[in-house]
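Complex shown without one protein chain; remaining protein chains in place.
Letters A, B, C, D, E, F and G name the chains as they come in the text, with residue numbers starting at 1 for each one.
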Amino acid sequence: MAGKIIGKVGIPQDRFEIRLSGSGGQGMIFASVVLCEAIGRAGGKNVVQSQSYGPEARGGASKADIVVSTAEIYYPKAMKLDLLLAMTQEALDKYYPDLKDGGMLIVDSGLVTEVPTEKYYGVPFTRLAREEAGHIMVANVIALGAICALTDIVPLDILTDAVLARAPKGTEDRNKKALEIGYNEALKQKK
Amino acid sequence: MAGKIIGKVGIPQDRFEIRLSGSGGQGMIFASVVLCEAIGRAGGKNVVQSQSYGPEARGGASKADIVVSTAEIYYPKAMKLDLLLAMTQEALDKYYPDLKDGGMLIVDSGLVTEVPTEKYYGVPFTRLAREEAGHIMVANVIALGAICALTDIVPLDILTDAVLARAPKGTEDRNKKALEIGYNEALKQKK
Amino acid sequence: MTDTDRVDASGARPKSKYDYSQGPPPLNINLSWCKACNLCIALCPQQVFEPDRDGKPVQARPDNCTQCTICWVHCPDFAITSNYK
Amino acid sequence: MTDTDRVDASGARPKSKYDYSQGPPPLNINLSWCKACNLCIALCPQQVFEPDRDGKPVQARPDNCTQCTICWVHCPDFAITSNYK
Amino acid sequence: MATVEKQKSDVMLNYLRPRKKFPSVWCPGCGNGIVMGAFIRAVDKLGYSKDDIAMVSGIGCTSRMPVYMDFNSLHTTHGRALAFATGVKFAQPDMKVVVITGDGDALAIGGNHFIHACRRNIDITTILINNYIYGMTGGQGSPTTPGGSYSTTTPYGNVEKHFEPCHLAIGAGASFVGRATVYHYPQLEKMIMQALEHKGFSLVEVISNCHTYFGRLNRQGDATAMLRFFKERSVTTARAKNMTAEELENKYVIGNLHEDNEKTEFCDEYQKVVDAHKA
Amino acid sequence: MATVEKQKSDVMLNYLRPRKKFPSVWCPGCGNGIVMGAFIRAVDKLGYSKDDIAMVSGIGCTSRMPVYMDFNSLHTTHGRALAFATGVKFAQPDMKVVVITGDGDALAIGGNHFIHACRRNIDITTILINNYIYGMTGGQGSPTTPGGSYSTTTPYGNVEKHFEPCHLAIGAGASFVGRATVYHYPQLEKMIMQALEHKGFSLVEVISNCHTYFGRLNRQGDATAMLRFFKERSVTTARAKNMTAEELENKYVIGNLHEDNEKTEFCDEYQKVVDAHKA
Amino acid sequence: MDRPTKRLLQGNGACVEGAIYAGMRFYAGYPITPSTEIAELCARQLPRIGGRFIQMEDEIASMAAIVGASVSGLKTMTATSGPGYSLMQENIGYAYMTETPCVIVNVQRGGPSTGLPTKVSQSDTMQARWGTHGDYNAIAVAPSSVGDTVPETIRAFNLAERFRTPVTLLLDEVIGHMREMVTLPQPGEYEVFNRVKPTARPEDFVPFELTPNLVSPMPAYREGYRYNVTGLTHDPMGFATNRADEIAVKLDKLTNKIDNFKEEIFKSRAEMMDDAEVAFVSYGSVSRATLQAASLARQAGFKVGSIQLYTIWPFDYDTIRKLCSRCRCVIVAELNMGQIVHEVEKALPENVEIQPMLRYDGEIITPEQLLARLEEVI
Partner (left out) sequence: MDRPTKRLLQGNGACVEGAIYAGMRFYAGYPITPSTEIAELCARQLPRIGGRFIQMEDEIASMAAIVGASVSGLKTMTATSGPGYSLMQENIGYAYMTETPCVIVNVQRGGPSTGLPTKVSQSDTMQARWGTHGDYNAIAVAPSSVGDTVPETIRAFNLAERFRTPVTLLLDEVIGHMREMVTLPQPGEYEVFNRVKPTARPEDFVPFELTPNLVSPMPAYREGYRYNVTGLTHDPMGFATNRADEIAVKLDKLTNKIDNFKEEIFKSRAEMMDDAEVAFVSYGSVSRATLQAASLARQAGFKVGSIQLYTIWPFDYDTIRKLCSRCRCVIVAELNMGQIVHEVEKALPENVEIQPMLRYDGEIITPEQLLARLEEVI
């Protein structure tokens, strides 16, 4: 489609599209909300979050999209992903085709075994959560730490504040630690 | 209103409008249905019957209209009555204004005491029903007999058939007698 | 419109503790509200009422009335009130 | 896909009247239907199962199985059938 | 409950709606008027302020009642009175909310709201006038029409079973349930008073006469005949206790059938949440 | 009831709908699947023909069940299954008509059809899976959510009273009423068989686990934990007879609660009218 | 049972006669003025012909029951009026989605809400097209007299069965309650369409198959076909789908199976329209008066015609445009605040003057009123 308008101006690509994907219980919605809130609070950027639903509302949604832009976000849904986080093999298989050429792929290397590209970051989020952060529940937060390290989408301190503001009382330390683990582990790999 | 159309052709008056009116229990609907059916069966004329309803359907309706015409009946409601039967004072007071100049008025002379005209037929239907036909219930049928005698709307035998076809089993004789009483009583008065 | 006709009681003395002979009749009947349902006439234990031509109650035996309330509490159209109670 | 792995029972002899040593394992598990809900594993009175990495049942102590029906009637996804019953 | 002077026979005139035309639309002798009188006298005896009473009804002959009285009146859609009333009561918990309803209105189309109001035990008094038929629409069968009875939609005799409104209410959780008839006036008035004073959902089922349809179609005669019939067929709960099921067949057991004064009330319970969480 | 060969463990595979994707949409461990297994095995034991069974449901997790089985399946609107089923049964009186419904579907929006089906005593078997919550929409309170329990619409603990579905059904006139749990499988299967064979309206209330919402919000753990909980809290009707009301608090009384085999059935009674009046 | 074929019937009675003629054997309903006589007559007549009548607990249940019975294999009907029609909307939508034939009679009275239970109105016209949520296509049929209520009811059933869809029969209080002499049709006099049954083997059966005319054959229960019926958007197998392509196919099917056959469905009666410069457009009981007014105007020498709509929905814009090709003014007469007038506006070019002649006070439009309006425009 290269007509009179698109041929001339194209659809502006001033947007960064993120998808967090996994299975029901992995807290992808929570992670997306926190990430959005952090980006929103950091200022200067617009964010839109959306998620998929099972039959009616039931069943944990397994996919959340975030669109980030310095301009007004006219179209709220992700079209071509700039960043895909896949916490399971199934999620990767399903959403990899939506990743832009050259887009960033982050996978849970403990659960995802077959990756169709060599350019990706693999961090064993779930194993790290269980073994180092003390609870499998925070694998998603570790992943957020990794995203923070691998992109310049949001500063770590603001992300930390956002996580703590939403985390249940009593889990602050665990979450803080999780963020750090993810951040550091990813930094190691940063190319 | 005497415009370009009405001034020229007028609204055709080839219709005869009858209203049977009384109070709830007096069987005006039944009478109108039977009369209609008789006219319809006699052939050559179109008939339309309609009736008024209380709140929702409850409460015996007290008024039934019949339009008779040799032509197609376009407008199904009565506009100016050619014949008004009033079985109570209330009914007469309410509907007398709808009677055409020169229209025929028939009242139950036992129950209606104030009649605003001198040109009317008065027959004590209810009293005749109680005293001569054996049951107050057939006052309406007596009235039908009277209408039959005073107009040429339907032959008595066809009317009799129609009444008997609708009357409950076991009341045939009573109804037949009622028709005759009404017919004869009215004939006496026929001017 | 109120029924103020006094109709003489024909038979036995009423058991009433009220003496109606000096004052108004035992009851007020609002004939414009009355629908002639016959309930008061039928339910009165003292046969105080008779129906008029339209079926509405007439106090035929007023002195019988004991002000027992039955007629007015059962009147579905609030057409009866007492002159004494 | 059916779980046909036999995992040796380590401990005591099963109380089962069935002898599984010559034939197929006591149960057929349809892993593509199994959702790893853990009910069969937890409810089996003979501790026949162990969860695999995904939480799906593995017949860890097949000889214990008495064909009591509990696991398959409680499996909400009809993933378990018996090879003997 | 304020003490009031001895009630005059014309007390109800003080409660009729000004500017409304009387008499009512009801047929001569319809029991609805008797219930209305009992309700007014009960309210008067209890000394409630007119402003504090909301009368909610659906559609039906019975449901025309509120318009005749000088309270706040809400004549709603068929069957939904209790749902509207729930909104009124919850919005204005200090009001006395009363629902007037027919057997069709409450139990046919409105059955769901009926059982849920019972379940919630919301403090609404429901006066259900059971005349065993749809009066307003001209005599169709209702959920209380007895088996074998005639109506315009059961021309060969009703083949359906009927609800016992009181049993249904008890099964659904109502905390005050009683039955009265339009013949037994003093008991009716007293029961309405008790229901109004009860905290929680209260049901007064009033057996009443639709002689125009039920009476006529089932050869039960006119209003008087039907009231006499109610008299003959009624037994009090006290007497019923010593009667066999057979003896009780075709009898109306009248009196209080169920009363639970321990059950907490919906609006009260909600208020506790508000009190605990209000910022 | 045809005599059938001893049932194989894989019998249910014969009844699953061809061309439908398995496994189901339900969460891992959802009790719905257990009930579905019991239903299939009951049907198989009774030897019914697949063609003769119509399964009707409304909307909810539970109501998704019929699509998975190779019977005539009618997945209708929320709460209306019994009204649709009444149409099916009355049109095809020789069929076995079964309604699968949830506590919300049957008792919230569908409460009216529920009580009227009970009243009519129409020969429909209703399997009501009571998981105390709205599963499908994500964990809102239902009419069976116990007082004090948490759901997404009772964030401060439920202030409402709950229905006892069985009591409601009895109050409304059902002629077979029983309660089972997904833990007590053999009893469940047997009760479904009895209900299917009963002539008239039959209700089987199955206590089931929505660990995804009810379990999580009320800290009752996963599917296994909830099934164990049902095991611990259940007493049979036989045992319950000798227990005090206090002892019975928070217990699930399981077994047949009501059975009336004398009551005539709606379609039968109607057929008599047809036979008497058919021209 | 030999009864005279000419009988005095209310419109409501004529509707029952038409329905039984068309093969209706299952009626579920809930009484409401002014439709109640339909239920009462069905209660009396259906047992006599082995049919079934049930009074349900409300209109929602009535609509549900007729859909259940129709899926089971019978021709079914319910009747109601405004408030009940509103309550039925959700389950009417279910009938659209599941493509279940059935006839819903709406004997219109004044609204909104409880409104005017015993007064005439035509104010549910737009609701018959747009009353339930979502996208679908609707058929609504409107007779104008007691006499034509018999064939129009038969036509409503035929359309329902032919197109596998709910059909609304729009009567009004005047037609419903008025009595006229009606000659009842003999067997064979009118075509009766019966639903097309599948011929595929059960294992090959595709319940919502895309046939050439977009209508899928429909088995009754116990005919060996077991399939799934759901109100969820579904694929041709009847299984719920979330796939964009399958969703569009289903909705297109619902719309096009009717749109593609608009000419077969649409029915109007054009009188004196050949050279009409002024035309009435009307439907239902109003058409009697418009026809008279038009005739009178002709007698007076004016080129006036009358179009009566027997099919309200789908509205056939092309036909109306063609019929009115010589008109400079069209008077749309209806008993509401202006509903079908918008459709007529859409149908006609801008240079045609559209005159709404509306009445919504519970009374019908008189010939005098129509003539007075005519006088203004001719």
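The rule is short, and it goes like this: contacts are C-beta pairs under 8 Å (C-beta built on N, C-alpha and C of every residue); 3 or more make two chains touch, one makes a residue touch a chain.
All values reported here derive from a predicted model rather than from experimental measurement.
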Seminar exercise, completed: Whole complex considered, the hidden chain contacts A, E, F, G
Seminar exercise, completed: Checked against the full complex, the residue among F:Pro28, F:Pro66, F:Gly79 or F:Gly215 that touches the missing chain is F:Gly79
Exercise. In the complete assembly, which of G:Asn12, G:Gln55 or G:Gln127 touches the absent chain?
Worked result: G:Gln127
Seminar exercise, completed: Contact with the hidden chain, among A:Ile18, A:Cys36 or A:Leu83, goes to A:Cys36
Problem set entry | Positions on subunit G contacted by the hidden chain, ascending | 60, 82-83, 85-87, 89-90, 93-94, 96-98, 108, 110-119, 121, 123-124, 126-127, 129-136, 230-233, 242, 244-245, 247-248, 251, 254-255, 336-337, 342, 345-346, 349-350, 360-363
Problem set entry | Residue ranges of subunit E at the interface with the undisplayed chain | 17-21, 50-52, 54, 56, 59, 66-67, 70-77, 80, 83-88, 90-92, 94-95, 112-113, 116, 270, 273-274, 277-279
Seminar exercise, completed: On subunit A, the omitted chain is touched by residues 1, 3-6, 8-9, 11-12, 33, 36-37, 40-41, 46-57, 73-77, 79
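We adopt the following convention: only the chains that are shown with their structure count from here on.
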Exercise. How many steps does it take, at the fewest, to get from subunit B to subunit D if each step moves to a chain that touches the one before?
Worked result: 3
Exercise. What pair of chains has the most C-beta pairs in contact?
Worked result: F-G
Exercise. When the centre of a chain is set as the mean of its C-alpha atoms, what distance in Å lies between subunit B and subunit G?
Worked result: 35
Problem set entry | Residues of subunit A touching at least two other chains | 55
Problem set entry | Interface hub residues of subunit F, defined as touching at least two other chains | 27, 59, 112, 116, 270, 273, 277
